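Have a look at the structure below, then the notes.
A protein chain is absent from this complex, but the other protein chains hold their places.
Let's turn to chain A:
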Amino acid sequence: MSLELVCPAGTPAALRAAVEAGAHSVYCGFRDETNARNFPGLNFSPDELVEGIRFAHAHGAKVLVAINTFAKAGAMDAWKAALANAEKAGADAVILADLAVLDHAATHHPDLRLHLSVQAAAATPEAIAFYADTFGVKRVVMPRVLSVEEIAKLNAAIDVETEAFVFGGLCPMTEGRCSLSSYATGKSPNLTGVCSPPEHVAYSEDRNGTATRLNGFTIDRFGAGEQAGYPTLCKGRFMAGGKTSYLFEDPVSLNAASLIAALAKAGITALKIEGRQRGKGYVTEVVRTFRAAVEAIDAGGTEVEVGRLLAGLVEGGRQTSGAYKKAWR
(Lines give C-alpha, C1' and ligand atoms only; values in the text may rest on other atoms or scores of the structure.)
Protein backbone atom coordinates (compact mmCIF):
# COMPACT_ATOMS: atom_id res chain seq x y z
CA MET A 1 0.00 0.00 0.00
CA SER A 2 1.15 3.48 -0.87
CA LEU A 3 2.59 5.75 1.78
CA GLU A 4 0.46 8.70 2.79
CA LEU A 5 2.26 12.03 2.74
CA VAL A 6 1.11 14.29 5.60
CA CYS A 7 2.11 17.91 5.01
CA PRO A 8 2.14 21.08 7.09
CA ALA A 9 -0.28 23.94 6.59
CA GLY A 10 0.44 26.87 8.88
CA THR A 11 -1.86 29.12 6.84
CA PRO A 12 -4.71 28.72 4.34
CA ALA A 13 -2.25 29.68 1.57
CA ALA A 14 0.17 26.92 2.67
CA LEU A 15 -2.74 24.45 2.76
CA ARG A 16 -3.62 25.20 -0.85
CA ALA A 17 0.06 25.04 -1.84
CA ALA A 18 0.54 21.66 -0.12
CA VAL A 19 -2.59 20.19 -1.72
CA GLU A 20 -1.64 21.46 -5.17
CA ALA A 21 1.89 20.10 -4.75
CA GLY A 22 0.55 16.60 -4.09
CA ALA A 23 -0.04 16.22 -0.37
CA HIS A 24 -2.29 13.24 0.44
CA SER A 25 -3.13 14.93 3.74
CA VAL A 26 -2.44 18.26 5.35
CA TYR A 27 -2.41 19.08 9.03
CA CYS A 28 -3.20 22.41 10.59
CA GLY A 29 -4.48 23.97 13.80
CA PHE A 30 -6.72 26.71 15.15
CA ARG A 31 -5.38 30.17 15.92
CA ASP A 32 -5.23 29.69 19.69
CA GLU A 33 -3.49 27.76 22.47
CA THR A 34 -5.11 24.47 21.45
CA ASN A 35 -2.34 23.66 19.00
CA ALA A 36 1.40 23.27 19.52
CA ARG A 37 2.41 25.90 16.94
CA ASN A 38 0.68 28.83 18.59
CA PHE A 39 2.75 31.53 16.88
CA PRO A 40 1.56 34.96 15.71
CA GLY A 41 0.38 35.06 12.11
CA LEU A 42 -0.17 31.32 11.84
CA ASN A 43 -3.09 28.94 11.92
CA PHE A 44 -6.78 28.93 11.01
CA SER A 45 -10.01 30.50 12.17
CA PRO A 46 -12.99 28.09 12.21
CA ASP A 47 -14.24 29.66 8.95
CA GLU A 48 -10.84 29.33 7.30
CA LEU A 49 -10.78 25.68 8.30
CA VAL A 50 -14.18 25.08 6.66
CA GLU A 51 -12.88 26.69 3.48
CA GLY A 52 -9.56 24.83 3.66
CA ILE A 53 -11.26 21.46 4.10
CA ARG A 54 -13.59 22.21 1.20
CA PHE A 55 -10.57 22.96 -1.00
CA ALA A 56 -8.62 19.89 0.14
CA HIS A 57 -11.56 17.53 -0.29
CA ALA A 58 -12.28 18.91 -3.74
CA HIS A 59 -8.71 17.92 -4.65
CA GLY A 60 -8.91 14.50 -3.00
CA ALA A 61 -6.77 15.41 0.01
CA LYS A 62 -7.55 14.94 3.70
CA VAL A 63 -7.26 17.48 6.51
CA LEU A 64 -6.02 16.52 9.99
CA VAL A 65 -6.56 19.11 12.72
CA ALA A 66 -3.95 19.32 15.47
CA ILE A 67 -5.52 20.02 18.87
CA ASN A 68 -2.41 18.72 20.50
CA THR A 69 -1.66 20.84 23.56
CA PHE A 70 -2.62 20.05 27.14
CA ALA A 71 -5.84 21.78 28.18
CA LYS A 72 -5.47 24.47 30.80
CA ALA A 73 -6.94 23.60 34.20
CA GLY A 74 -10.41 25.05 34.69
CA ALA A 75 -10.48 26.36 31.11
CA MET A 76 -11.16 23.42 28.85
CA ASP A 77 -13.74 25.28 26.76
CA ALA A 78 -11.22 26.27 24.07
CA TRP A 79 -10.28 22.61 23.56
CA LYS A 80 -13.92 21.51 23.52
CA ALA A 81 -14.73 24.22 20.98
CA ALA A 82 -11.76 23.18 18.83
CA LEU A 83 -13.02 19.57 18.74
CA ALA A 84 -16.57 20.68 17.89
CA ASN A 85 -15.35 23.10 15.21
CA ALA A 86 -13.06 20.48 13.66
CA GLU A 87 -15.89 17.97 13.44
CA LYS A 88 -18.34 20.56 12.09
CA ALA A 89 -15.83 21.61 9.42
CA GLY A 90 -15.54 18.02 8.26
CA ALA A 91 -12.00 17.26 9.47
CA ASP A 92 -10.82 13.78 8.50
CA ALA A 93 -9.12 13.36 11.89
CA VAL A 94 -7.98 15.30 14.92
CA ILE A 95 -4.48 14.94 16.40
CA LEU A 96 -4.62 14.91 20.22
CA ALA A 97 -2.24 14.46 23.16
CA ASP A 98 -4.05 15.28 26.43
CA LEU A 99 -5.94 12.57 28.33
CA ALA A 100 -8.74 15.05 29.08
CA VAL A 101 -9.10 16.07 25.43
CA LEU A 102 -8.96 12.45 24.24
CA ASP A 103 -11.57 11.47 26.81
CA HIS A 104 -13.85 14.33 25.79
CA ALA A 105 -13.44 13.55 22.09
CA ALA A 106 -14.11 9.84 22.51
CA THR A 107 -17.21 10.55 24.62
CA HIS A 108 -18.75 13.50 22.78
CA HIS A 109 -17.46 13.08 19.21
CA PRO A 110 -17.55 9.32 18.67
CA ASP A 111 -17.50 9.69 14.88
CA LEU A 112 -14.37 11.82 14.86
CA ARG A 113 -11.25 9.87 13.89
CA LEU A 114 -8.55 10.29 16.54
CA HIS A 115 -4.81 10.37 15.95
CA LEU A 116 -2.34 10.44 18.83
CA SER A 117 0.08 13.36 18.65
CA VAL A 118 3.82 12.99 19.03
CA GLN A 119 3.27 15.17 22.13
CA ALA A 120 1.73 12.15 23.87
CA ALA A 121 5.09 10.33 23.58
CA ALA A 122 3.59 6.86 23.25
CA ALA A 123 6.57 4.67 22.43
CA THR A 124 5.59 1.18 23.62
CA PRO A 125 2.99 -1.42 22.56
CA GLU A 126 1.41 -1.13 26.04
CA ALA A 127 0.98 2.65 25.86
CA ILE A 128 -0.31 2.55 22.28
CA ALA A 129 -2.74 -0.28 23.06
CA PHE A 130 -3.99 1.77 25.99
CA TYR A 131 -4.81 4.74 23.76
CA ALA A 132 -6.37 2.50 21.10
CA ASP A 133 -8.48 0.45 23.53
CA THR A 134 -9.55 3.38 25.70
CA PHE A 135 -10.23 6.13 23.19
CA GLY A 136 -10.34 4.32 19.85
CA VAL A 137 -7.20 6.02 18.57
CA LYS A 138 -6.58 4.92 14.97
CA ARG A 139 -3.11 6.29 14.33
CA VAL A 140 -0.08 7.14 16.46
CA VAL A 141 2.60 9.66 15.50
CA MET A 142 5.89 8.04 16.47
CA PRO A 143 7.98 9.74 19.16
CA ARG A 144 11.28 10.83 17.64
CA VAL A 145 13.31 8.59 19.94
CA LEU A 146 12.83 5.32 18.05
CA SER A 147 15.13 3.76 15.47
CA VAL A 148 13.74 2.25 12.25
CA GLU A 149 14.36 -1.24 13.68
CA GLU A 150 12.40 -0.36 16.80
CA ILE A 151 9.56 1.08 14.74
CA ALA A 152 9.38 -2.18 12.79
CA LYS A 153 9.16 -4.20 16.01
CA LEU A 154 6.60 -1.81 17.42
CA ASN A 155 4.43 -2.04 14.31
CA ALA A 156 4.49 -5.82 14.55
CA ALA A 157 3.13 -5.57 18.10
CA ILE A 158 0.28 -3.08 17.57
CA ASP A 159 -2.74 -2.87 15.31
CA VAL A 160 -3.08 0.87 14.76
CA GLU A 161 -1.52 2.94 12.00
CA THR A 162 1.76 4.76 12.60
CA GLU A 163 3.03 8.03 11.20
CA ALA A 164 6.67 9.14 11.27
CA PHE A 165 8.30 12.55 10.86
CA VAL A 166 10.72 12.55 7.94
CA PHE A 167 11.61 16.17 7.29
CA GLY A 168 11.88 19.54 9.02
CA GLY A 169 12.48 20.65 12.58
CA LEU A 170 13.83 18.16 15.05
CA CYS A 171 13.42 18.05 18.81
CA PRO A 172 16.24 16.09 20.48
CA MET A 173 14.08 15.90 23.62
CA THR A 174 11.11 13.57 23.87
CA GLU A 175 8.28 15.80 22.77
CA GLY A 176 5.53 16.34 25.30
CA ARG A 177 8.07 15.64 28.07
CA CYS A 178 10.12 18.84 27.90
CA SER A 179 9.95 21.83 30.23
CA LEU A 180 13.24 23.46 29.23
CA SER A 181 11.48 26.40 27.60
CA SER A 182 9.30 27.13 30.62
CA TYR A 183 12.32 26.86 32.93
CA ALA A 184 13.97 29.67 30.94
CA THR A 185 10.94 31.73 29.89
CA GLY A 186 7.75 30.53 31.62
CA LYS A 187 6.30 29.37 28.28
CA SER A 188 6.56 25.86 26.84
CA PRO A 189 4.99 23.54 24.28
CA ASN A 190 2.82 21.78 26.86
CA LEU A 191 1.69 24.96 28.61
CA THR A 192 1.22 27.43 25.79
CA GLY A 193 2.04 25.71 22.51
CA VAL A 194 5.37 27.50 22.03
CA CYS A 195 9.04 26.71 22.54
CA SER A 196 11.77 29.34 22.95
CA PRO A 197 9.15 32.07 22.33
CA PRO A 198 10.13 35.04 20.14
CA GLU A 199 9.11 37.67 22.72
CA HIS A 200 11.94 36.40 24.97
CA VAL A 201 14.58 36.42 22.23
CA ALA A 202 17.30 39.06 22.11
CA TYR A 203 20.24 39.45 19.73
CA SER A 204 22.91 41.58 21.34
CA GLU A 205 26.07 42.79 19.67
CA ASP A 206 29.32 43.35 21.51
CA ARG A 207 32.96 43.44 20.43
CA ASN A 208 33.05 39.63 20.24
CA GLY A 209 30.14 39.41 17.82
CA THR A 210 26.51 38.58 18.49
CA ALA A 211 25.06 36.76 21.47
CA THR A 212 21.62 35.20 21.07
CA ARG A 213 19.70 35.09 24.32
CA LEU A 214 16.49 33.62 25.62
CA ASN A 215 15.13 35.60 28.55
CA GLY A 216 18.69 36.55 29.45
CA PHE A 217 20.25 33.07 29.07
CA THR A 218 22.90 33.01 26.35
CA ILE A 219 22.00 30.26 23.89
CA ASP A 220 24.79 30.82 21.37
CA ARG A 221 27.43 33.31 20.20
CA PHE A 222 28.37 34.19 16.66
CA GLY A 223 31.47 35.95 15.36
CA ALA A 224 31.31 39.18 13.35
CA GLY A 225 29.96 38.38 9.89
CA GLU A 226 28.48 35.03 10.96
CA GLN A 227 24.73 34.71 10.57
CA ALA A 228 23.20 34.48 14.07
CA GLY A 229 20.67 31.62 14.22
CA TYR A 230 17.41 31.66 16.19
CA PRO A 231 18.10 30.73 19.83
CA THR A 232 16.13 27.49 20.12
CA LEU A 233 17.12 26.34 23.58
CA CYS A 234 18.15 22.76 22.83
CA LYS A 235 20.14 23.75 19.72
CA GLY A 236 22.42 26.12 21.61
CA ARG A 237 26.07 25.90 22.52
CA PHE A 238 26.87 25.32 26.16
CA MET A 239 29.78 24.52 28.46
CA ALA A 240 29.78 21.24 30.38
CA GLY A 241 32.58 19.15 31.80
CA GLY A 242 35.16 21.63 30.52
CA LYS A 243 33.96 21.37 26.92
CA THR A 244 32.02 23.82 24.79
CA SER A 245 29.64 22.07 22.42
CA TYR A 246 26.20 21.78 20.96
CA LEU A 247 25.52 19.47 23.88
CA PHE A 248 21.91 18.54 23.11
CA GLU A 249 21.73 18.86 19.33
CA ASP A 250 23.60 20.65 16.59
CA PRO A 251 21.63 23.32 14.76
CA VAL A 252 20.40 20.73 12.28
CA SER A 253 17.05 19.74 10.87
CA LEU A 254 15.65 16.27 10.28
CA ASN A 255 15.95 14.65 6.88
CA ALA A 256 15.03 10.98 6.81
CA ALA A 257 14.42 11.00 3.06
CA SER A 258 16.99 8.26 2.55
CA LEU A 259 15.02 6.08 4.97
CA ILE A 260 11.60 6.31 3.29
CA ALA A 261 11.80 2.80 1.87
CA ALA A 262 13.05 1.42 5.19
CA LEU A 263 10.22 3.16 7.05
CA ALA A 264 7.69 1.74 4.59
CA LYS A 265 9.14 -1.72 5.20
CA ALA A 266 8.93 -1.04 8.96
CA GLY A 267 5.16 -0.75 8.56
CA ILE A 268 4.72 3.03 8.66
CA THR A 269 1.42 4.22 7.12
CA ALA A 270 2.19 7.89 6.77
CA LEU A 271 5.20 10.16 6.42
CA LYS A 272 4.99 13.53 8.11
CA ILE A 273 6.72 16.72 7.09
CA GLU A 274 7.27 19.28 9.83
CA GLY A 275 7.01 23.00 9.07
CA ARG A 276 3.79 24.80 9.90
CA GLN A 277 5.92 27.92 10.35
CA ARG A 278 7.14 27.69 6.74
CA GLY A 279 5.87 29.70 3.78
CA LYS A 280 4.05 28.29 0.79
CA GLY A 281 7.14 28.35 -1.46
CA TYR A 282 8.99 26.01 0.87
CA VAL A 283 5.94 23.82 1.35
CA THR A 284 5.42 23.50 -2.40
CA GLU A 285 9.02 22.46 -3.05
CA VAL A 286 9.28 19.97 -0.19
CA VAL A 287 5.87 18.39 -0.79
CA ARG A 288 6.41 18.05 -4.55
CA THR A 289 9.78 16.42 -3.98
CA PHE A 290 8.57 13.98 -1.34
CA ARG A 291 5.53 13.08 -3.42
CA ALA A 292 7.81 12.19 -6.32
CA ALA A 293 9.99 10.13 -3.99
CA VAL A 294 7.02 8.25 -2.56
CA GLU A 295 5.78 7.47 -6.06
CA ALA A 296 9.23 6.32 -7.15
CA ILE A 297 9.33 3.92 -4.22
CA ASP A 298 5.82 2.67 -5.05
CA ALA A 299 7.00 2.02 -8.59
CA GLY A 300 9.89 -0.05 -7.26
CA GLY A 301 12.48 2.68 -7.75
CA THR A 302 15.95 2.19 -6.36
CA GLU A 303 17.42 4.19 -3.50
CA VAL A 304 19.67 5.90 -6.02
CA GLU A 305 16.73 7.23 -8.01
CA VAL A 306 14.95 8.37 -4.88
CA GLY A 307 18.15 9.96 -3.61
CA ARG A 308 18.46 11.91 -6.86
CA LEU A 309 14.93 13.25 -6.49
CA LEU A 310 15.64 14.47 -2.98
CA ALA A 311 19.14 15.81 -3.64
CA GLY A 312 17.87 19.36 -4.05
CA LEU A 313 16.54 19.36 -0.52
CA VAL A 314 19.77 18.34 1.16
CA GLU A 315 21.68 21.41 0.07
CA GLY A 316 21.86 24.39 2.40
CA GLY A 317 21.24 23.82 6.11
CA ARG A 318 22.77 20.89 7.97
CA GLN A 319 20.64 17.81 8.40
CA THR A 320 20.44 14.56 10.33
CA SER A 321 18.39 11.39 10.12
CA GLY A 322 17.97 11.71 13.91
CA ALA A 323 17.01 8.79 16.10
CA TYR A 324 16.03 6.62 13.11
CA LYS A 325 19.69 5.55 13.03
CA LYS A 326 20.78 4.23 16.41
CA ALA A 327 24.16 6.01 16.37
CA TRP A 328 22.30 9.32 16.97
CA ARG A 329 21.84 8.34 20.59
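Quick note on the criterion: a contact is a pair of C-beta atoms (placed from the backbone, for glycine too) under 8 Å apart; a residue touches a chain by one contact, two chains touch by 3 or more; residues count from 1.
Keep in mind that, in the parts below, contacts and distances are computed from a predicted model.
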Pick, from "Ubiquinone biosynthesis protein UbiV", "Anti-sigma factor antagonist", "Peptide ABC transporter permease" or "Nucleoside-binding protein", the protein name that UniProt gives for the chain of this complex that is not shown. "Ubiquinone biosynthesis protein UbiV"
Sort through A:R31, A:H104 or A:K235 and give me the one touching the missing partner chain. A:H104
Would you indicate which residue among A:S2, A:S45 or A:S179 is in contact with the undisplayed chain? A:S179
Touching the absent chain in the whole complex: find that residue among A:A123, A:A164, A:L259 or A:A293. A:A123
Provide the residue numbers of chain A that touch the chain removed from this figure. 70-74, 76, 97-101, 103-104, 120-127, 129-131, 143-146, 150, 172-174, 176-180, 182-186, 188, 190-191, 211, 215-221, 234, 236-241, 243-245, 247-249, 323, 326-329
